[in-house]
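I have placed the structure first, in the form of structure tokens, so that the comments after it can refer back to it.
Missing here is one protein chain; the remaining ones are kept as they sit in the complex.
Naming follows writing order (A, B and C), and every chain is counted from residue 1.
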Amino acid sequence: MGAEVGAEVLTPAFFGAWIEEAARSVRAERDELTRLDAAIGDADHGTNLDRGFTEAVRALGERCPATPGAVLVLVGSTLIRKVGGASGPLYGTAFREAGKALGDAPAVSAADLAAALTAGVAGVRRLGSAAEGDKTMVDALAPAAGALAEAVREGRGLDDALGAASAAAAAGAAATIPMPARKGRASYLGPRSVGHQDPGATSAALILRALHTVAARW
Amino acid sequence: MGAEVGAEVLTPAFFGAWIEEAARSVRAERDELTRLDAAIGDADHGTNLDRGFTEAVRALGERCPATPGAVLVLVGSTLIRKVGGASGPLYGTAFREAGKALGDAPAVSAADLAAALTAGVAGVRRLGSAAEGDKTMVDALAPAAGALAEAVREGRGLDDALGAASAAAAAGAAATIPMPARKGRASYLGPRSVGHQDPGATSAALILRALHTVAARW
Amino acid sequence: MKKLINGADAVVTDALRGLAAAHPGLRVDAGNRIVVRAGGPRPGKVGLVSGGGSGHEPLHAGFVGYGMLDAACPGEIFTSPVPDQVVEASTAVHGGAGVLHVVKNYTGDVLNFRMAAELCAEEGVEVASVLVDDDVAVRDSLYTAGRRGTGATVFVEKIAGALAEAGAPLAEVARVAREVNDRSRSFGVALSACTTPAAGKPTFELSEAEVELGIGIHGEPGRTRDTMRDARELTGVAIDAIHEDMPLSGDVLVMVNGMGGTPLIELYVAYAEVAGHLADRGARAARSLVGNYVTSLDMQGFSVTVCRLTDELTRLWDAPVETPALRWGR
Partner (left out) sequence: MKKLINGADAVVTDALRGLAAAHPGLRVDAGNRIVVRAGGPRPGKVGLVSGGGSGHEPLHAGFVGYGMLDAACPGEIFTSPVPDQVVEASTAVHGGAGVLHVVKNYTGDVLNFRMAAELCAEEGVEVASVLVDDDVAVRDSLYTAGRRGTGATVFVEKIAGALAEAGAPLAEVARVAREVNDRSRSFGVALSACTTPAAGKPTFELSEAEVELGIGIHGEPGRTRDTMRDARELTGVAIDAIHEDMPLSGDVLVMVNGMGGTPLIELYVAYAEVAGHLADRGARAARSLVGNYVTSLDMQGFSVTVCRLTDELTRLWDAPVETPALRWGR
């Protein structure tokens, strides 16, 4: 455990395992995500993501992309093609942009992953024009990308670095609770959105936790 | 109290007082009648009769018919014109036939009243073709008419005779509880109508009780 | 009970005011509760009059217009109209060729329309009546008031209305109306009871696991309470009941009708199953209606009505109609 930060140890299989773990985790939390979305949205976030990640796992199984970048681009495209709603294009873009940032290297490093995550978050921001504090998935994704980049700069191990990213995402998701929403459906509620955790930030934290889980046993 | 059975003491005012008392009683029991109708019918018997008797009282106030017969015919016509449903034509016919039986005498005796009630019940039977035991208003009206006729034959006083009629109607209404309905809406329920008191029999008992109440203080 | 009303006593009058405001093609007397086609009676055309308790909207007032009813007499909620209404409506639409009363088979409707018909005769208006009694859930008509009139009412009114519009005489219009009724059967299922404004609470209680099978359209419980099942099975129960009473084959007109509280998406789910069940029995849904046509206030549930078509009935069904709730061809 604990590969060198600079080492290109992250193979397509690693990324495939991540998506499988994310799919498992989304499936397990599906009803909770839907419940969160019922409170300030339209009660479909859990089913949306469950459908999307199930399809992503299937697509990876059928096509077995040869590079990490191709894995993430395929995941992103699948999410766009299968999820719908706000989260489909947003997560789809995140994965596609992250995948494109990884280029066509056959394996990538933690530093590459950090850069990819940053690129993914930038894609989400561009498409949805949400800033941190708007009570969206950005509130989990952006701190996670920041924490990963920081850990990589500090030369911490992969497990450790992704642990930091996952923790930052979870903290970011929790921090959405007191926020009034300014983007997405929850914004229609104005001040009534306060007191509820954003479903997209919650799912983002799950996806980052899955990444850490897979890294920890890699 | 206790006028002679043969005496023609029952004036238009007596019949007007009866209808007013019946209206009061129906108003007081409106929700209960509707509740009974909800169980085996369509939840409108209380409002139907309340509407009808309110209109009947108003019509009597406006027109002040000069004979008992005219009072009852006006009441019956008003019920037909205002109630609708099954009970409108049936009660309307009962009062109209009873009124016609009273002819144009300015005052009538308990014996006349007994004959009129019998005529009214016959009208209901003819129109609705329900027999006793079918779980309808006939199950309260027929015993009441029978008891009144009997009491009159026995020469009992008005109060006493109408007390017997009222008691017979109440017993008849209660006896509908174990019956399966064979007429009206409740018949659609088949055996499921068993265990509920028929709303029309219940209202018939109320109307007979009102008659006794008025007679008791006449 | 939460309802979008101004008070239990005002519902019918208020709804009629709304109907009048929304449909300039109708002449609505909200006080006397009569809805008539604007333009007055057409000389020589048979007039079609129907009516019944309110709470079944769009039935009947929503079917007043070209090619269907000439007048409707809405009673109080679930209460048949009084004879006066029917007489007034009949004389209003009488164009000299007589009037057909379309009467759903309920004791109240039958008695009030019968009294009205007698009064009409006294006033010189020739009246024929057709009794609609399509609900196969009511059996043993020796021991009941007979089958209820439910969904087939729409078919009878549309098809007889088309024939009347074409100028057929009263006897012919009555004949085809009876034929439609004879060839039609219905069966209804409730997922929840309805709440009348006057009662203020549901007419019965169903748990999450229960349905009422064989319901009518007045919030009364059905023949039996059974376990909740999926759309395929529930529609199967309905089609079985109909098929057992009237073997299905050939081209049929079928309506999947919502009871008022069931959204359209579910009615389409049900229709997909109904079409399949019909095909399994060798019948073909040649014509169809999916939607809320004969409702029971806010009840959740559905009914299925099937009419075995003839060429004549199909032609009359397809003829133009222009009413608030049914419109095509113009």
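FYI, a contact is a pair of C-beta atoms (placed from the backbone, for glycine too) under 8 Å apart; a residue touches a chain by one contact, two chains touch by 3 or more.
Treat the numbers as computed from the prediction; the structure is a model and nothing was measured.
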Practice prompt. Give me the visible chains that the unshown chain touches, in label order.
Written response: A, C
Discussion item. Given that one chain is not shown, which residue among A:82, A:125 or A:209 touches it?
Written reply: A:82
Response to the item:
The one residue from C:63, C:113, C:155 or C:302 touching the chain left out of view is C:302
Worksheet, complete the sentence: Touching the unshown chain, chain C contributes residues 1-7, 10-11, 14-19, 21-22, 54-55, 57-58, 62, 191-192, 206, 208, 211, 228, 230-232, 234, 260-273, 275, 285, 288, 290, 292, 295, 297-298, 300-302, 322, 327-330
Worksheet item: So that we can see where the missing chain sits, which residues of chain A does it touch?
Response: 34-35, 38-44, 46-48, 51, 80-90, 127-128, 180, 182-185, 187-190, 192
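As a convention for this text, only the chains that are shown with their structure count from here on.
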Worksheet item: Distance-wise, how many Å sit between the C-alpha centres of chain A and chain B, to the nearest whole number?
Response: 76
Fill in: Distance from chain C to chain B - Cα centre to Cα centre, in angstrom
33
Worksheet item: Can you give the whole-Å distance between the Cα centres of chain A and chain C?
Response: 55
